[in-house]
Every structure is written in structure tokens, then in C-alpha cells.
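The complex appears here minus one protein chain, its other protein chains still in place.
We call the chains A, B and C, going by the order they appear; numbering starts again at 1 in every chain.
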Amino acid sequence: MSPPPTASALREQQAYVAAQAADARVNVELDTGDMTLNIGPQHPATHGTLRIACQLDGEQVISAEPLMGYMHRGYEKLCEVRTYPQCTTLINRIDWLGSFANEVPFILAAEQLMGVEAPPRAQWIRTILFELSRIANVSLFLGDMGVQVGALTPVFFAFRDRERVLNQIEEVTGGRFHPNFDRIGGLKDDIPRGWIAETHAVMAKMRGFCDEMEDLLMGNEIFQTRCRSVGVIPGDVALSYGLSGANLRASGVDWDLRRDANPGLAWDQVDWRVWTHPDGDSFARYWVRLQETREATKIVDQLLDGIPSGPIMAKVPRIIKVPAGEAYVSTENPLGEMGYYVVSKGGLGPFRVKIRTPSFSNISVVPWVMRGTYVPDIITILGSLYFILGDIDR
Amino acid sequence: MPQLPGLLKGLGVTARTAARTLFPKRGIRTLIPAPQQGSVTVQYPHEKEAPPDRARGVIALHEENCTACMLCSRSCPDWCIYIEGHKVKAPPRRAGGAVRSVNVVDRFDIDYALCMYCGICVEVCPFDALFWTPEYEYSEPHIADLLHDRIRLSEWMETVPEFLDYEPGSEQKVRKVPEFGTDDFAPARKLEAGS
Amino acid sequence: MADDTGDDQADGAAAPGDEARDALAAELSELLGDAVVESHVEAGQNLWLRIDIEHWHAAMSALHDAGFAYFGFLSAVDWTDAPEGRYEDTEFDAAGVGEEDDEASSATAEETVRRGGGETRFQLLAQLHSPARHVAVLIKADVPEAASSDGSSAPASVPSIIDVFAGADWHEREAHEMFGLVFDGHPNLAHIYLPTEFEGHPLRKDFPLLARAVKPWPGVVDIEEIPPELEAQLEAEVMAEFEASGAGT
Partner (left out) sequence: MTDLLGLAYWAETSIKLGVALIVIPTAALMLGYLFLLKMMAFMQSRLGPQDVGPYGTLQLIADAVKFLQKEDIHPAAADRRVFRAAPVVVLASSFLLFVVLPTGPDAVVENLDTGIFYAMAVSSLSVLGVLMAGWASANKYALLGGLRAAGQLIAYELPLILAVMGVVIQADSLNLQQIVRAQAEGEIFGFGLIGNPFILTQFVGFLIFMIAAQAELTQTPFDMPVAETELVGGFHVEYTGFRFLLFFMAEVATAFAFSALATVMFLGGWWIPGFDFDAPVLNVLGPVVMLVKILLVAFIIFWIRFTYPRLREDQLQKFAWKVLIPLSLANIVVTGIFKVVL
């Protein structure tokens, strides 16, 4: 495989192609005119109701502007009229594929304001469930990316194997998609008997799934042709657009909040590594996510073996009132940096919650990265940036 | 440019999956096709998957325990629980006692069209009157029919599974589900007011 | 980048005493000079810098050049109290606000709430990471209100920072539609979530939440008491029945 062109060289090349095309249009008397193509709001590639208004010259994209808000639910406003326990119900539904991971930073922010810390057993189980929701979320991406570039089968494999992880989550929390299991000061309940052994088995299966995806999709030359050098985002651009998660690491930036700003969960107790890829293209994003899913299964395996015994709830008053103050906690969610800026005035509920969702920032790079690409590349890039619509629109 | 190995590996993965689905059996019976066992799908109306015991399928009401204290209704984030109750006078527990005043539930409706299945009501209930059950087959053709009353909610009490044991190392106590139809378990039932 | 979690923890958020953040606060105050109005460190958690709105753009680009090149988010806070509260009135709600605010005037209470202080109704809020130092700063700026032509007051415009952080584009659009803040120099300050013709700024506290206003709170219902005039009669009836059944003997 030839080394991919550097990001800036590729940008120049694309800009050159676009300029040539523009020149050709001007010079030829018969002006063809641009075509506006609305991808979405109802389109299979936007898995949700995102709309991308593209200006096309033939099949080449002149400009692409994401238009969203079709699913804006106003969670920031809704949180202001709810109590802290009630908020977690809403927050669950932001990134609906990794919902347990959504609850954690909010709860941690509230705990910071209250000066409460959950007991170690709760922190470990939180971390396990966090990583399980990462696997459930990202494994769907691993298959879905196949559908975006035209392969039918991987997504069925993803649904098949993700189901096992969801079952594990459901066995503990009672909810497949919306666990609502995290509480200020700990967890709602402890894990049922036999769950640890089952989860070990599921993790082995998920590693098998990763191998399968590597053979079926990532190693496939057609897939590589479609994804390499497509949608290259250099590291500095990624930082300036606030990209996070695997999208940032695929651009060669070694940044993982689990390691760099661990808010007290058990990640520092186990042995794992952060994967980065220097290319910054769609393939790199797929590659990084695949490695991270593998890494997550290893994290879960190690954590399962070392759960400390003890209570799962710290001493917290029955009616939770959070002292006045402000706190910002963010964690490395499946999609990237998910943070909650919680402002409390001392009431039952938060005064203001700013939800910093990863997909919102990740998708904001779309107009920059799509210029000069082709229509099929729009889909590849959108797929590889991996967004959840609820996470963009909140 | 296409190189053979990656493309062939992919074909291998799909072929292997097809073979495993079609011929899941081992040993002599290998060649008997049995896709029903090999596939992961469940043919829903014919066979059913058992949800985990903790699954939050629907909320069941143990009416004898309910004192119409309104806690669940007030802590519901969706405002989907409607309770009405009134006080009555009840005879004393033993001879010589005073007449008690007791709360009676007249209405206990949960609007499942609004419910977000968060479980806050179950948690805040101080009298063990609300329980989760994994029951899930209660869809209705009309959205208004999803408002279920106390009779329907009480019927679901039968499907509440026992609470699960915990993994070693846990300090949680395993709770008990009150038995349906008996009233031996009702420590705080009929909250005595005014006596 | 390997499993060196131990080393990084030292300057991560878990550090208890947090000399690192104190030092950083001092360093940044020096770097930005007059622009910094106030700074606040919550040990092991976060560092707040309040910046004079006049120097907003300059300070952000200075921070960018100082290594804080990773854009986190940009938003705002409306510090007035919502007139309707939470649309529910539980005894806890009343107690919640009351305890702290009974003695002090609401203004001083607010100051204790705001990390890094501030006086105005709207406060701009942003977060920047330094990928090299593994630390983040939260940056605030008070947005003063200026009287507009129709007599009402509107927040003064703020310089846009998209030329420094390209990712601020959508965040500024969101703050614009949700709070009505105006960002000078933003090329396309259109609605991002709401329909184009939508009026009002939903995240302002005085914007009513209709979903809660159209339906009465089911929690207001209380249990129906026995009318006092019937109480004695009912009691007698029950007692008579009790004795007649023979349970009393």
C-alpha cells in the first residue's frame, strides 16, 4: 500500500481540481450550472434527520452545509425544570447508543458540587458499564461503516454481536438502551450473581467480532480504496474544530480523557493504551475505532477480575440538594468528549446545564472537509466521522 | 489496486458464517441443516425471548401497599402518574383500640404513552407498592389506551420476578417481592393518619 | 502514549492540592495582563478565568498561541431567575432556595454561586484544552446589556472568535439563537437548530417552557380529607360495625 499523501498536499490537490472545474465552467460558453442536492433529512446515510445541503458540480462537491435541528429536543432547557435524579433520564437519550456513558459525567459533575465521592466498588462498576456502552456503541459503527460504503453484511454482524453486550447491560441495569443506573453517590443496584463470568464470555465474542470485521471489511481492498485519503483532517484543524474521540486520535493527536483527565473512574487501575493513527483519513478513523473496541474489551476483562467489595452507595441525603457552584466534568465517551457544565444555585435541580456533546463539534468540520470531494465520499466521510443525531441536536 | 488476500478473506468470512448458520450441529449430524439453531434471530410471535429479570418492562402496582402518598407522582419527570385518594375510617386493629383513619386509593393511572421508563417512581416508593416486571406485551392500537389504571397495573404484579442474588463482594441486601393476593406483607400499609 | 497512565495522572484532574492549576492561573494572568478580571481554582477540578469582554478576542488568540489550541465549547449562562421556577411547587423547592438566600440579598448570594465572579445577566462561557499540558481552562466574560432602540435592553455584541478557532462557528450560532448574543464578525449568524422564523431565545430564563405550562402538575392533587362534620358520624358507624362483628370481644 502506498503511503497516503499528506493532508496539506491532498487539500491542495483537491483545491486544484475544484479550481480547474470552476475554470472549465467559466471558459465554456455553455454553463452547466451547479446542482443543489439535499442529502437528508430523510436519507439512509444520515441515520437520523440530519440534512446536508450540497452544491454539486457533476458529482463533485462545491460546498456542503449541514442543517440540523430536526430533532432538537431542548434538553438544556428541560434540565432546568427537573431535579438531578430526573435529569439522568433525559441525558440518557442524548447519545442513545452509549447511554450509560452519558450519565456518568453529569453525575460526576453533581458529585463534585456536592463534595461526594462514590465508593470504589461503584466506580469500578461504573467504569465497566461505561466501557460496555462504548463497545455497544462503537461496534455498531464498525458494521455501519460497511453499509455506508455499500457492504451489506457487516452491519448484521454488528447487530448480532452488539446484542450480547446490550443483554449484559440490561441484566444489570434493566434497560438495554436507557440504563438510568447511575446515581449521585453511587449506583442504583449491585451486579447480579453470575454476571461477571457471562461478561467475560461476551468480551471474548466481541474480540472475535473485531477480528471478523478486520477480515471482512477493514482488510478489504475495495474498502481501503474507498476510505484511504478520503476526508483527511489534519491534527491542527481537528483541534481547532474541537473534534474529539477517535476522530481526533485518527488525526494523530494523542489525547484521551480517560488517561489525560480521569475524573475518578477506574481507568488508571488497569493496563491499556491509547491508539492513534497519523493519516487523519476515513480509514484511520475506522482503524482507530476498531483498535479501541478491542482495547475496551481488554479493559472490561481486567476490571471484572478486580472489582473491590464494599458498598455501592455513598452517604447521600434522600432528597438531593446540590450546593451552589459551577462544575464542568467531561469524559471520553464512545463518540468523543462529552461534558456537562452544571450551574447550581442550591436548589433541587440544576440552574443551567450546558451539554457539550461530541458529535456537534465533530460534525462542524463537515463544511471544511467536504469541499472538493465526490458524492460517494460525502457518505464515507459522514459515516467515518460517526455521529449520533441525538448527540448533535440534543 | 486490488490484491487477492483481503478480498478472498472477506468471502471466507461470509461463507463461514453461512455454513455455521446452516450446519450448526457437530459430530455425525454435521450435515443436517438446522438453521433454526444456527441463526441468532428469534421468530417473534412463534417463540419469545425471555428478558432479564431486571428488565424494565412495565410497572406493576401492589395496591394493598399503596397509601396514595403522592411521592411517585411528584417525582415523575414526565408527570405521567395520576393518583387520587380519600381517607376513610377503619375499625381498630385490636379490641379497645381507637378508630383509625386510613388512605384509600381511588385512582392510580400511569400513562405509558408518556412514561420514559426511568424507574424513579419505583425507587422513591417508601412502601414497596411499585415494582418493575419484564412483561412487555401491552402495546395498544390507540395512544389513549396506554393509560393503564390500577386494576391493570395490579394484574402485572403476578409477573414480577424475584429479586436476583448479588455477586460476591456486594453489601446489598436482596429484597423480597410481596406475594400476590396476600396481605401478610404490608408493614406500612394503610398509613395511619391522625391516630 | 502507551500505558503510562500513572505519569499523566500527576498533572491530570486528580491532583489533590492542585499547585499545577494555581501556577497555571498565575501564568495565564501574567500572559493576558489586564484582560483577566478574576481567576478561580477549584482544587483538582477546574480553573476559571474571567476575562474583560473588551479583550475577549485578544485573550482567546493569546491562549491559542500559548498552547490552548484545542477548542472545547462556547456557550453562555443567563443568571436571572426563571419567573416560573420549575413549574412544580414542592416543599423542598421552597426550602432549597430559601435556606441560602434568606438573610443575604440575592445579589450577594449570586456572587458566591459564580465561580470567578461576574455581575451581568449574561455571561459568556468557553473551554479550551491544552493537549500538551493535559489541562483545560474555563473562560468567562461578562456581557453587558445595552439599551436598544425599542427601549428594551439587549446584550452588547461580542467579537467572534471563528478566525482563532474555526470550531467556534456553530457554538456561536447556537449561543446567538439560544441567548440572543450577537457575535461581531461572524459570517453567517443564522439559526442552527430552530426554524428561521422562530422568535425568542429559548435558553433565556424568561422564555417560558410551554410543555410544562399547558398541563397541570399531577402532584398538586392531595388526598381527600373526610369532611369534619361527617367525621364523628363515620367513626361511630365503623365502631358499631366493629363491635357487632364480635371482633372486639
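What to note about this one:
The rule we apply is simple: a residue touches a chain if its C-beta (ideal position, glycine included) is under 8 Å from a C-beta of that chain, and two chains touch if they have at least 3 such contacts.
This one's a predicted model, so the numbers in the text were calculated from it and none came from an experiment.
In the full assembly, the chain not pictured is in contact with A, B, by the touch criterion defined above.
The residue touching the chain not shown here, chosen from B:Thr14, B:Thr159 or B:Gln172, is B:Thr14. Among A:Arg162, A:Arg226 or A:Arg352, only A:Arg226 touches the chain left out of the display. Only one residue in the set A:Pro41, A:Pro120, A:Pro278 or A:Pro376 touches the chain that does not appear here, and it is A:Pro376.
When the omitted chain is restored, the residue from A:Ile94, A:Val149, A:Val237 or A:Val253 that touches it is A:Val149.
Across the entire complex, the residue among B:Val40, B:Ile151 or B:Val174 in touch with the chain not shown is B:Val40.
Mapped onto subunit A, contacts with the missing chain fall at residues 35, 37, 43-45, 59, 146-153, 156-157, 160, 216-217, 220, 222-223, 225-226, 374-379. For subunit B, the residues touching the absent chain in the complete assembly are 1-2, 7, 10-11, 13-15, 17-18, 20-22, 35-36, 38-41, 43.
Criterion: only the chains that are shown with their structure count from here on.
Centrality by Cα centroid goes to chain A. Chain centres were defined as the mean of their Cα atoms; on that basis the chain farthest from subunit A turns out to be B.
No other pair of chains has as many C-beta pairs in contact as A-C. Averaging C-alpha coordinates per chain places the centre of subunit A 30 Å away from that of subunit B. Between subunit A and subunit C, the centres computed from C-alpha atoms are 24 Å apart.
Multi-chain contact residues of subunit B (touching two or more other chains): none found. Along subunit C, residues 88, 90 each make contact with two or more other chains. Within the complex formed with subunit B, the residues of subunit A that make contact are 82-83, 85-86, 88-90, 121, 153, 157, 160, 163, 167, 170-175, 178, 180, 188-196, 212, 215-217, 219-222, 224, 307-312.
On the side of subunit B, the complex with subunit A involves touching residues 1-3, 5-7, 9-10, 12-14, 17, 40, 51-56, 75, 77, 116-120, 123, 132, 164-172.
Interface of subunit A with subunit C (complex): residues 68-69, 72, 74, 76-78, 80-83, 112, 236-237, 239-243, 253-255, 259-264, 267-268, 271-274, 276, 319, 321, 324-330, 337, 339, 341, 343-349, 351-352, 354, 356, 360-361, 364-365, 368, 393.
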